[in-house]
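Of the protein chains in this complex, all but one are displayed in their positions.
Take a look at chain A:
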Amino acid sequence: MERVPILKIGDILLVSIQVDMSDETAVALQEDLAERIVATGCHGVIIDITALDIVDSFVGRMLSTIASISRVLDAETVVVGMRPAVAITLVELGLSLNGIRTALNVERGMELIAIDRADDDHHEEWDDGPVAGATASP
């Protein structure tokens, strides 16, 4: 079985899906990711699907599940790099990837997470101090 690698960049975990997802691969990815989030204490997960030609309901559900798991562990998930053809197919199929945030590319995804962290820190000013998240993205 192929495993999807999880890379840590600063405060963010980057998952680049390059293989066709099967049930086992998806479950393994969810387990690995949950463990890595806890182990590293990262607050952002970026899932890069640039290489995926087809996103069906299975992959859509997997992405939703990962987003939910991450949210429980206080990490924001952003799906990046969806191809136009994939987006059009999803719309035609009526699948809307509920609860998943998206960005055009990895860079934008990192910005998005950085902005979110800055907002969160602002709200939690008394706990963390004001500047912790603002410099998170390299």
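Please note the rule applied: a contact is a pair of C-beta atoms (placed from the backbone, for glycine too) under 8 Å apart; a residue touches a chain by one contact, two chains touch by 3 or more; residues count from 1.
In the analysis below, contacts and distances are computed from a predicted model.
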**Item:** Name of the absent chain as recorded in UniProt (options "Acyl carrier protein", "Nitrate reductase", "Cytochrome c oxidase subunit 2" or "Polyvinylalcohol dehydrogenase")
**Value:** "Polyvinylalcohol dehydrogenase"
**Request:** Against the chain that's been left off, what residues of chain A make contact? List them.
**Result:** 78-80, 82-84, 86-88, 90-92, 96-97, 101-105, 107-109
